[in-house]
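Notes follow the structure.
Yeah, one chain of the complex is gone here, protein chain that is, but the others are all in their spots.
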Amino acid sequence: MTILPDQTRPPAPSRPALKALNDARVRSAVIQALTLLAVFVGLWWIVSNTVANLAVRNMSAGFGFLDVSAGFGIGFTIIPYQEGDTYLRVFFVGIANTLLVAIVSIVLATVFGLIVGLARLSDNWIIGVVARSYIEIIRNTPLLLQIIAWYFGVFNLLPRPRDSIELGAGFVLNNRGFYLPAPVAEAGLGAFLLLCGAAVAGAVGLYLWSNRRLEKTGQSFPALRVGAALVIGVPALAYLALAPVSWDMPELQGFNFQGGTSVPPAFCALIVALSAYTSCFIAEIVRSGIQSVPKGQLEAAGALNLPPNWTLRRVVMPQAMRVIIPPLISQYLNVTKNSSLAIAIGFPDLVSVWMNTSLNQSGRAIPIVAMTMAFYCTVSLAVSAVMNVYNKRVQLQER
Amino acid sequence: MKKTILTGALLGAAAALPAAAQDTLATVKERGMLNCQVGLPTPGFYALADDGTWSGMDVDMCRAVSAAIFGDPDMVEYQSVTSAVRFTALANAESDMLSRTTTWTAVRDTQLGLDFTLVNFYDGQGFLVPVDSGITSALDLDGATVCVLTGTTTELNLADYFRANEMEFTPVTNENVNVLVETYLGGGCDAYTNDKSGLAARRSAFPDPEAHVILPETVSKEPLGPVVRQGDDAWANIVRWVGFGLINAEELGVTSENVAEMAANPPSPNVARLLGAEGNIGEEMGLEPDFMVDVISAVGNYGEMYERHIETGIGIPRAGSLNAMWTEGGILYAPPFR
Partner (left out) sequence: MAPKVFVPSPDRPPPVDTSGPLVWIRRNLFRDVPNTLMTLLGAYIAVTFVTAVVDWALIDAVWQAESRRECLDLVGRSGACWPGVFVWFENLIYGLYPKDQVWRINTGFLLLVVWMVPLWMPRVVSKVAIGLSAVMLYPFLASYFFLGGEKGLVWTALIAAGLWGLIWVWATALTETLTGKSVGTWLIGRLGRSGADEATQMRIRRGAALALFVVSVLLVAPAEFVEVRTQFWGGLFLTLVISGIGITFSLPAGILLALGRRSKMPVVATLCTVFIELFRSVPLITILFMFNTMLPLFLPAGTEVNQLVRAIVAVCLFAAAYMAEIIRGGLQAIPSGQYEAATSLGLGYWQTTTQVVLPQALKIMIPAIVGNFIGLFKDTTLVSIIGLFDLMNMARAVGEDSNWLGLFIEPFFVVTLIYFVFCFAMSCYSMNLERKLSAGRERS
């Protein structure tokens, strides 16, 4: 850099500050300091405004109301709740319901997604057309509308309790919900659970051992099949021998079925709508993931004479997973967030029961909105953290 | 740069303090518009027509206040918000008053920074059930699934009633009445509960109204009326006395037809005071002395409002209800305008 003649440079000594700004490190430090300052001042401004406004408006922002009895009924709870319980309890009821919806939808959406993806690739013309129109219709209408459509178009049209659809084995479907037998613990339950645990542990151990042996000696062992037999066979035998649970069957009494467990139609509508909606996206993700594995990999596997299921398990899937997992997880997070649309059909998820009903009844906007956001942030950040670790592990190493 | 932000923030924080002494009347006059909060469209109380105009009992209350301030009932900007955000919208000073079938309760009055002005409609919660269900009393509803509007006192009353009578129930909640009605008609719940005025209005729009019956029990008190922000008593007084003025007008026989004539030759001192020919009630409130003349010629008296929107509007008779005048067996009773 000494090629330039000195005269072309600005006279430096008179303005040392400006010269320092030409140094990238100094500049970056200055920019960062300014940004930080602006953010702090902005935050302080917001907080001071809020405090002043709250004082003027006689609104309280405290969490004191959490101990107050909520006083309204909730249509569906998986943790015990009564009308006299506190708002804090309502918060947890909402969280539990949200998580339940999210987990069930995620499982169903993944299964649906695989089926729809395969159906779309099917060479049967009608199936292809049905699958394609299904995907196009579902992807191009707002989820909010779909949830309402499922609720009124299907679940509200089911027969009344007296003419319920009996699916057998105690499973009943009517317009009040889906009823199923509930397990009641009996004496043998502890031993039964212990045996099941042992069977699973055995299967996992077997799998690990067979893998290690395969790597060392090249001899394979049908660990999957034996393991599956273990996991299914042991509990089945134990169930027959020990009778660890008895079943509480739903029965028609008065207005409705009593006994067993049940989920309301709003839950069914929400689950179906969410899984149908998400499955369309998952189908695409899985397909693009599998297609992303270069053809050469398959040919190389073929050249090595790997059996087809090995090719799939040890060549295609590990590489496809790298492409599939990140968008898949983000879809799972979307399911959790989208479950907040339950409010449209009145299923008591967190947003509906907490940010709508409780906020309405108690009028405490700030703590309630803050707690709701904190919950969603926690879930999302926890999942993101796990994802980042996973991503680091599977990332392709670039120079 | 940094300095300006800092000073700006300080000024902002400082500017927030003097606002404690709010003067809503001055703000409204300056704006030239009354921001009146109503709910999402509901027949009878705040109905929305396809040309974008609002009408109804609660809407008339907004128009009355506008007439009292500006002499023109149409200087109102209606804000239609969901019930979930109604109180924050009022507290945030987005609306100057809230006129939307809001029940007066202790918690709302004392803890949410609200000030209830008067009761202009007495309602009570009831249950609607299909006739063929064979239910004749709310006490038969043990174990029932009940459709209820969420975020309302209705929801709390429902829970209270079942708890008090040691009965079980499953609520089906929504904040959209039409969703609940569809659910109820589809058999998704055994009973639909709401204020009885609402039940009657909905029932009349059923495919077969005769197949549904409103149970005799009234399980709650629902005194409904306009609400203002706490901390501006002068403003609360304006809304309150416009409301009382409407009720007094009915009692004194002042109607939109004869108000001009009565203002010119008041038949009694009471009428003279109401219409501003005597006394200084209007001036002291910061309004015109004859503000009630503008109000009554714009919306009529309470009886006319009721007749127009509730009786012919949604078909609920007034005679024999709580909303009848106290002289006629109801409990509508306004303090004297003097």
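The first chain written gets the first letter, and so on, giving A and B; residue counts start at 1 in each chain.
As a working rule, a contact is a pair of C-beta atoms (placed from the backbone, for glycine too) under 8 Å apart; a residue touches a chain by one contact, two chains touch by 3 or more.
Because the structure is predicted, anything quoted here is derived from the model rather than measured.
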For the chain not depicted, the shown chains it touches: A, B
Hidden-chain contact residue, picked from the options A:Ile74, A:Ile95, A:Leu108 or A:Ile148: A:Ile148
Option touching the unshown chain, where B:Ala67, B:Leu185, B:Ile281 or B:Val295 are the choices: B:Leu185
Chain A residues that touch the omitted chain in the full complex: 28, 31-33, 35-36, 39, 46, 49-50, 52-54, 56, 122-127, 129-130, 136-137, 139-145, 148-149, 152, 333, 337-338, 340-341, 343-344, 351, 355, 365-366, 369, 372-373, 376-377, 379-381, 384, 398-399
Contact footprint on chain B, counting only the chain that is left out: 12-13, 15-16, 19, 40-44, 47-52, 77-82, 84-85, 88, 92-94, 176-179, 181-182, 185, 201-202, 204-207, 313-314
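Here is the rule we go by: only the chains that are shown with their structure count from here on.
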Residues of chain B touching chain A in the complex: 2, 5-6, 8-9, 12-13, 16-17, 19-20, 22, 83-84, 87-88, 91-92, 107-108, 111-113, 142-145, 150-152, 155-156, 158-160, 162-163, 169-175, 179, 182-183, 186-188, 190, 229-231
Residues on chain A engaged by chain B in the complex (per definition of touch): 34, 37-38, 41-42, 44-45, 48-49, 52-53, 55-60, 71-76, 83-84, 148, 152, 156-157, 160, 175-176, 253-256, 258, 264-266, 343-346, 348, 352, 355-357, 359-363, 365
